[in-house]
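Pasting a structure here, questions to come.
All protein chains but one are shown in place.
Right, chain A next:
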Amino acid sequence: MQTAVQLINLTCIFGNVRAVDRVNLEVYSGEFFSMLGPSGSGKTTCLRLIGGFEAPSSGQIVLFGQDASRLPPYARDVNTVFQDYALFPHMSVLDNVAYALMVRGVPRAERHRRAGEMLELVKLSGMEHRRPSQLSGGQRQRVALARALINQPRLLLLDEPLGALDLKLREEMQIELKALQRSLGITFIYVTHDQGEALSMSDRVAVFNHGQIEQLDTPKGLYEHPQTEFVARFVGSANILEGRLIGLGEGRFALRPERVRLVAGSEPGAHRLVGRLLDVHYLGSQTRYEVQVEGGRITALAPSQEEILPAGSVVTLSWDATSLRPLADGIPARPEASV
(Lines give C-alpha, C1' and ligand atoms only; values in the text may rest on other atoms or scores of the structure.)
Protein backbone atom coordinates (compact mmCIF):
# COMPACT_ATOMS: atom_id res chain seq x y z
CA MET A 1 0.00 0.00 0.00
CA GLN A 2 1.25 3.47 -0.91
CA THR A 3 1.93 5.90 1.89
CA ALA A 4 0.19 9.29 1.70
CA VAL A 5 1.43 10.84 4.93
CA GLN A 6 4.27 9.87 7.17
CA LEU A 7 4.94 11.60 10.47
CA ILE A 8 8.36 10.96 11.96
CA ASN A 9 8.95 11.91 15.60
CA LEU A 10 6.74 14.93 15.02
CA THR A 11 6.80 17.35 17.94
CA CYS A 12 5.16 20.75 18.36
CA ILE A 13 5.73 22.79 21.50
CA PHE A 14 3.71 25.87 22.47
CA GLY A 15 5.34 27.66 25.39
CA ASN A 16 5.93 24.83 27.84
CA VAL A 17 3.20 22.54 26.52
CA ARG A 18 4.03 19.69 24.20
CA ALA A 19 0.91 19.87 22.03
CA VAL A 20 2.23 17.10 19.82
CA ASP A 21 4.84 14.85 21.35
CA ARG A 22 7.02 12.55 19.20
CA VAL A 23 4.21 11.26 17.01
CA ASN A 24 5.01 8.58 14.48
CA LEU A 25 2.39 7.36 12.09
CA GLU A 26 1.68 6.43 8.51
CA VAL A 27 -1.51 7.12 6.60
CA TYR A 28 -2.02 5.05 3.47
CA SER A 29 -3.27 6.31 0.15
CA GLY A 30 -7.03 6.14 -0.20
CA GLU A 31 -7.53 5.59 3.51
CA PHE A 32 -10.16 7.17 5.75
CA PHE A 33 -8.00 7.90 8.76
CA SER A 34 -9.32 9.46 11.97
CA MET A 35 -7.58 11.22 14.80
CA LEU A 36 -9.68 10.80 17.90
CA GLY A 37 -9.16 12.31 21.31
CA PRO A 38 -10.49 14.71 23.92
CA SER A 39 -9.93 18.44 23.48
CA GLY A 40 -6.32 19.37 24.13
CA SER A 41 -5.05 15.93 23.17
CA GLY A 42 -3.07 17.25 20.20
CA LYS A 43 -5.19 15.87 17.37
CA THR A 44 -6.05 19.26 15.86
CA THR A 45 -2.46 20.52 16.18
CA CYS A 46 -1.33 17.37 14.41
CA LEU A 47 -3.76 18.10 11.57
CA ARG A 48 -2.63 21.73 11.39
CA LEU A 49 0.97 20.57 11.15
CA ILE A 50 0.07 18.39 8.18
CA GLY A 51 -1.80 21.30 6.60
CA GLY A 52 1.13 23.64 7.14
CA PHE A 53 -0.63 26.07 9.52
CA GLU A 54 1.82 25.33 12.31
CA ALA A 55 5.53 24.65 12.07
CA PRO A 56 6.90 21.57 13.82
CA SER A 57 9.36 22.10 16.67
CA SER A 58 11.15 18.96 15.57
CA GLY A 59 10.46 15.87 13.52
CA GLN A 60 9.38 15.44 9.94
CA ILE A 61 6.24 15.49 7.82
CA VAL A 62 6.50 13.48 4.63
CA LEU A 63 3.70 13.95 2.09
CA PHE A 64 3.61 11.48 -0.80
CA GLY A 65 7.27 10.67 -0.36
CA GLN A 66 8.51 14.26 -0.13
CA ASP A 67 9.60 16.11 2.97
CA ALA A 68 7.02 18.87 3.47
CA SER A 69 7.93 19.89 7.04
CA ARG A 70 8.73 23.48 6.09
CA LEU A 71 6.45 24.04 3.10
CA PRO A 72 3.80 26.77 3.35
CA PRO A 73 0.15 25.65 3.07
CA TYR A 74 -0.17 26.80 -0.56
CA ALA A 75 2.75 24.61 -1.64
CA ARG A 76 1.22 21.39 -0.30
CA ASP A 77 -1.02 19.09 -2.31
CA VAL A 78 -3.42 19.10 0.63
CA ASN A 79 -6.69 20.91 1.29
CA THR A 80 -8.57 21.51 4.49
CA VAL A 81 -12.18 21.69 5.63
CA PHE A 82 -12.14 23.97 8.66
CA GLN A 83 -14.17 23.51 11.78
CA ASP A 84 -15.87 26.91 11.35
CA TYR A 85 -15.92 26.36 7.54
CA ALA A 86 -14.00 29.65 7.03
CA LEU A 87 -16.11 30.62 4.00
CA PHE A 88 -15.40 34.06 2.56
CA PRO A 89 -18.44 36.13 3.58
CA HIS A 90 -18.09 38.72 0.81
CA MET A 91 -18.16 36.17 -2.00
CA SER A 92 -20.99 34.18 -3.53
CA VAL A 93 -21.10 30.43 -3.04
CA LEU A 94 -19.83 29.96 -6.59
CA ASP A 95 -16.86 32.31 -6.08
CA ASN A 96 -16.03 30.63 -2.78
CA VAL A 97 -15.83 27.26 -4.49
CA ALA A 98 -13.93 28.70 -7.47
CA TYR A 99 -11.41 30.53 -5.24
CA ALA A 100 -8.60 27.99 -5.63
CA LEU A 101 -8.96 28.20 -9.41
CA MET A 102 -9.13 32.00 -9.41
CA VAL A 103 -5.84 32.41 -7.56
CA ARG A 104 -4.26 30.04 -10.08
CA GLY A 105 -5.47 32.25 -12.91
CA VAL A 106 -8.05 29.92 -14.45
CA PRO A 107 -10.35 32.00 -16.73
CA ARG A 108 -13.70 32.97 -15.26
CA ALA A 109 -15.94 30.84 -17.50
CA GLU A 110 -13.83 27.73 -16.93
CA ARG A 111 -13.61 28.12 -13.17
CA HIS A 112 -17.31 28.83 -12.83
CA ARG A 113 -18.11 25.74 -14.85
CA ARG A 114 -15.93 23.56 -12.65
CA ALA A 115 -17.23 25.17 -9.45
CA GLY A 116 -20.74 24.42 -10.71
CA GLU A 117 -19.75 20.76 -11.10
CA MET A 118 -18.38 20.66 -7.57
CA LEU A 119 -21.61 22.16 -6.23
CA GLU A 120 -23.50 19.46 -8.08
CA LEU A 121 -21.31 16.84 -6.43
CA VAL A 122 -22.22 18.15 -2.97
CA LYS A 123 -25.88 18.60 -4.00
CA LEU A 124 -25.98 22.38 -3.81
CA SER A 125 -26.97 23.21 -7.38
CA GLY A 126 -29.14 26.31 -7.47
CA MET A 127 -27.35 27.96 -4.56
CA GLU A 128 -24.53 29.41 -6.72
CA HIS A 129 -25.37 33.06 -6.22
CA ARG A 130 -26.19 33.06 -2.54
CA ARG A 131 -23.91 34.43 0.11
CA PRO A 132 -22.62 32.10 2.84
CA SER A 133 -24.73 34.02 5.38
CA GLN A 134 -27.86 32.96 3.49
CA LEU A 135 -27.13 29.24 3.90
CA SER A 136 -27.89 26.79 6.69
CA GLY A 137 -25.10 25.16 8.68
CA GLY A 138 -25.29 21.95 6.67
CA GLN A 139 -25.18 23.84 3.38
CA ARG A 140 -22.14 25.86 4.47
CA GLN A 141 -20.46 22.61 5.34
CA ARG A 142 -21.04 21.37 1.81
CA VAL A 143 -19.69 24.59 0.32
CA ALA A 144 -16.54 24.22 2.42
CA LEU A 145 -16.21 20.65 1.18
CA ALA A 146 -16.70 21.61 -2.47
CA ARG A 147 -14.21 24.46 -2.11
CA ALA A 148 -11.57 22.16 -0.63
CA LEU A 149 -12.10 19.47 -3.28
CA ILE A 150 -12.00 21.63 -6.41
CA ASN A 151 -8.21 21.45 -6.61
CA GLN A 152 -8.50 17.66 -6.63
CA PRO A 153 -6.11 17.30 -3.70
CA ARG A 154 -4.61 13.91 -2.97
CA LEU A 155 -5.21 14.44 0.71
CA LEU A 156 -8.14 16.15 2.43
CA LEU A 157 -7.91 17.25 6.04
CA LEU A 158 -11.17 17.62 7.95
CA ASP A 159 -11.14 19.37 11.34
CA GLU A 160 -14.28 18.35 13.24
CA PRO A 161 -16.32 19.26 10.16
CA LEU A 162 -19.63 18.05 11.56
CA GLY A 163 -19.20 19.48 15.04
CA ALA A 164 -21.62 22.37 14.53
CA LEU A 165 -24.43 20.32 12.99
CA ASP A 166 -27.37 18.78 14.79
CA LEU A 167 -27.47 15.04 15.35
CA LYS A 168 -29.73 14.06 12.45
CA LEU A 169 -27.79 16.11 9.92
CA ARG A 170 -24.52 14.85 11.32
CA GLU A 171 -25.53 11.25 10.71
CA GLU A 172 -26.57 12.04 7.14
CA MET A 173 -23.32 13.85 6.47
CA GLN A 174 -21.28 10.97 7.90
CA ILE A 175 -22.78 8.64 5.33
CA GLU A 176 -22.29 11.17 2.52
CA LEU A 177 -18.71 11.95 3.47
CA LYS A 178 -17.81 8.29 3.55
CA ALA A 179 -19.47 7.72 0.15
CA LEU A 180 -17.70 10.76 -1.30
CA GLN A 181 -14.35 9.57 -0.01
CA ARG A 182 -14.87 6.15 -1.59
CA SER A 183 -15.98 7.48 -4.96
CA LEU A 184 -13.17 10.08 -5.20
CA GLY A 185 -10.50 7.75 -3.81
CA ILE A 186 -8.92 10.65 -1.90
CA THR A 187 -7.13 10.09 1.41
CA PHE A 188 -9.11 11.65 4.25
CA ILE A 189 -7.66 12.60 7.63
CA TYR A 190 -10.53 13.32 9.93
CA VAL A 191 -10.22 14.92 13.35
CA THR A 192 -13.02 14.32 15.83
CA HIS A 193 -13.71 13.95 19.52
CA ASP A 194 -16.79 11.87 18.78
CA GLN A 195 -15.84 8.22 19.14
CA GLY A 196 -19.03 7.02 17.41
CA GLU A 197 -18.18 9.13 14.37
CA ALA A 198 -14.61 7.83 14.29
CA LEU A 199 -15.69 4.18 14.62
CA SER A 200 -18.42 4.31 12.00
CA MET A 201 -16.48 6.11 9.24
CA SER A 202 -12.83 5.22 9.54
CA ASP A 203 -10.57 2.54 8.15
CA ARG A 204 -8.15 3.21 10.98
CA VAL A 205 -8.21 5.44 14.05
CA ALA A 206 -5.39 6.99 16.08
CA VAL A 207 -6.42 7.74 19.65
CA PHE A 208 -4.60 10.83 20.98
CA ASN A 209 -3.89 11.63 24.60
CA HIS A 210 -1.46 14.23 25.97
CA GLY A 211 0.00 14.86 22.52
CA GLN A 212 0.82 11.22 21.88
CA ILE A 213 -0.90 8.30 20.21
CA GLU A 214 -2.27 5.88 22.79
CA GLN A 215 -3.36 3.36 20.21
CA LEU A 216 -3.60 3.14 16.44
CA ASP A 217 -5.94 0.48 15.19
CA THR A 218 -9.00 -0.39 13.16
CA PRO A 219 -12.32 0.63 14.78
CA LYS A 220 -12.99 -2.99 15.67
CA GLY A 221 -9.49 -3.44 17.07
CA LEU A 222 -9.87 -0.32 19.23
CA TYR A 223 -13.18 -1.39 20.63
CA GLU A 224 -12.47 -5.08 21.08
CA HIS A 225 -8.83 -4.82 22.13
CA PRO A 226 -8.22 -1.54 23.90
CA GLN A 227 -4.61 -1.50 25.06
CA THR A 228 -4.88 1.10 27.79
CA GLU A 229 -7.46 2.23 30.31
CA PHE A 230 -7.71 5.58 28.53
CA VAL A 231 -8.65 3.95 25.22
CA ALA A 232 -11.02 1.52 26.91
CA ARG A 233 -12.87 4.38 28.57
CA PHE A 234 -12.71 6.88 25.70
CA VAL A 235 -13.82 4.49 22.97
CA GLY A 236 -17.13 3.17 24.20
CA SER A 237 -17.44 2.62 27.93
CA ALA A 238 -15.68 0.03 30.02
CA ASN A 239 -15.53 -1.55 33.45
CA ILE A 240 -11.99 -1.64 34.71
CA LEU A 241 -11.26 -4.65 36.92
CA GLU A 242 -8.09 -4.85 38.92
CA GLY A 243 -6.40 -7.73 40.69
CA ARG A 244 -5.48 -11.35 40.19
CA LEU A 245 -7.86 -13.08 37.86
CA ILE A 246 -7.98 -16.81 37.50
CA GLY A 247 -6.16 -17.94 34.37
CA LEU A 248 -5.13 -14.37 33.41
CA GLY A 249 -2.70 -13.37 36.11
CA GLU A 250 -2.38 -10.07 37.89
CA GLY A 251 -3.18 -6.67 36.41
CA ARG A 252 -5.91 -4.42 35.11
CA PHE A 253 -8.56 -5.55 32.71
CA ALA A 254 -11.25 -3.91 30.62
CA LEU A 255 -14.68 -5.44 30.39
CA ARG A 256 -17.31 -4.00 28.04
CA PRO A 257 -20.73 -3.56 29.69
CA GLU A 258 -22.50 -5.57 26.98
CA ARG A 259 -20.26 -8.56 27.76
CA VAL A 260 -21.56 -8.70 31.31
CA ARG A 261 -24.48 -11.09 31.92
CA LEU A 262 -26.86 -10.34 34.74
CA VAL A 263 -29.24 -12.72 36.52
CA ALA A 264 -31.36 -12.27 39.62
CA GLY A 265 -30.26 -13.99 42.82
CA SER A 266 -26.92 -14.89 44.35
CA GLU A 267 -24.88 -17.55 42.52
CA PRO A 268 -21.16 -17.02 43.25
CA GLY A 269 -18.44 -18.75 41.22
CA ALA A 270 -15.45 -18.20 38.92
CA HIS A 271 -15.69 -15.02 36.75
CA ARG A 272 -18.73 -14.05 38.72
CA LEU A 273 -19.58 -11.29 41.14
CA VAL A 274 -22.61 -10.94 43.36
CA GLY A 275 -23.90 -7.45 44.04
CA ARG A 276 -26.85 -5.17 44.59
CA LEU A 277 -28.59 -3.35 41.77
CA LEU A 278 -28.11 0.38 42.36
CA ASP A 279 -29.75 1.91 39.37
CA VAL A 280 -31.54 0.90 36.19
CA HIS A 281 -31.53 3.10 33.05
CA TYR A 282 -34.03 2.08 30.46
CA LEU A 283 -32.66 3.11 27.04
CA GLY A 284 -35.28 1.57 24.75
CA SER A 285 -33.75 -1.41 22.97
CA GLN A 286 -31.25 -1.83 25.79
CA THR A 287 -31.21 -1.41 29.54
CA ARG A 288 -28.19 -0.30 31.52
CA TYR A 289 -27.68 -1.66 35.02
CA GLU A 290 -25.39 -0.12 37.64
CA VAL A 291 -24.39 -2.78 40.14
CA GLN A 292 -22.59 -2.23 43.44
CA VAL A 293 -20.15 -5.09 44.07
CA GLU A 294 -17.47 -5.48 46.67
CA GLY A 295 -14.77 -2.94 45.91
CA GLY A 296 -16.54 -0.99 43.17
CA ARG A 297 -19.25 -0.63 40.61
CA ILE A 298 -19.90 -2.58 37.45
CA THR A 299 -22.02 -1.45 34.54
CA ALA A 300 -23.91 -4.02 32.53
CA LEU A 301 -25.77 -3.43 29.29
CA ALA A 302 -28.34 -5.95 28.14
CA PRO A 303 -31.22 -6.12 25.66
CA SER A 304 -34.35 -4.84 27.37
CA GLN A 305 -36.64 -7.51 28.84
CA GLU A 306 -40.37 -7.43 29.46
CA GLU A 307 -39.72 -7.43 33.17
CA ILE A 308 -37.11 -5.07 34.50
CA LEU A 309 -35.46 -5.87 37.82
CA PRO A 310 -36.14 -3.26 40.50
CA ALA A 311 -33.28 -1.31 42.05
CA GLY A 312 -32.06 -2.95 45.28
CA SER A 313 -32.34 -6.53 43.96
CA VAL A 314 -29.48 -8.93 44.57
CA VAL A 315 -27.97 -9.96 41.23
CA THR A 316 -25.14 -12.12 39.96
CA LEU A 317 -22.84 -10.82 37.23
CA SER A 318 -20.91 -13.19 35.02
CA TRP A 319 -18.71 -13.03 31.94
CA ASP A 320 -16.49 -15.15 29.75
CA ALA A 321 -12.82 -15.06 30.61
CA THR A 322 -12.13 -14.19 26.94
CA SER A 323 -14.09 -10.93 27.34
CA LEU A 324 -11.49 -9.55 29.73
CA ARG A 325 -8.87 -7.42 27.97
CA PRO A 326 -5.59 -6.88 29.77
CA LEU A 327 -4.51 -3.21 29.85
CA ALA A 328 -1.05 -1.68 29.68
CA ASP A 329 -0.17 1.60 31.38
CA GLY A 330 -1.22 4.60 29.31
CA ILE A 331 0.57 7.82 28.58
CA PRO A 332 1.06 9.91 31.70
CA ALA A 333 0.24 13.63 31.60
CA ARG A 334 3.36 15.62 30.69
CA PRO A 335 2.50 19.30 30.60
CA GLU A 336 6.12 20.45 31.08
CA ALA A 337 8.40 20.29 28.11
CA SER A 338 11.85 18.93 28.80
CA VAL A 339 13.71 21.33 26.56
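By definition in this document, a contact is a pair of C-beta atoms (placed from the backbone, for glycine too) under 8 Å apart; a residue touches a chain by one contact, two chains touch by 3 or more; residues count from 1.
Assume contacts and distances are computed from a predicted model.
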**Complex member absent from the view - protein name from UniProt, among "3-oxoacyl-[acyl-carrier-protein] reductase", "Monovalent cation/H+ antiporter subunit A", "Septum site-determining protein MinD" or "Inner membrane ABC transporter permease protein YdcV"** = "Inner membrane ABC transporter permease protein YdcV"
**Request:** Could you tell which one of A:99, A:208 or A:230 touches the chain left off the display?
**Result:** A:99
**Fill in**
Across A:147, A:210 or A:325, the one contacting the chain not displayed is A:147
**Option from A:79, A:187 or A:316 whose C-beta touches the chain left out** = A:79
**Message:** Among A:87, A:145, A:162 or A:260, exactly one should touch the missing chain; which is it?
**Reply:** A:87
**Missing-chain contacts mapped onto chain A** = 51-53, 72-74, 78-80, 82-90, 99-100, 102-104, 131-134, 140, 147-148, 151
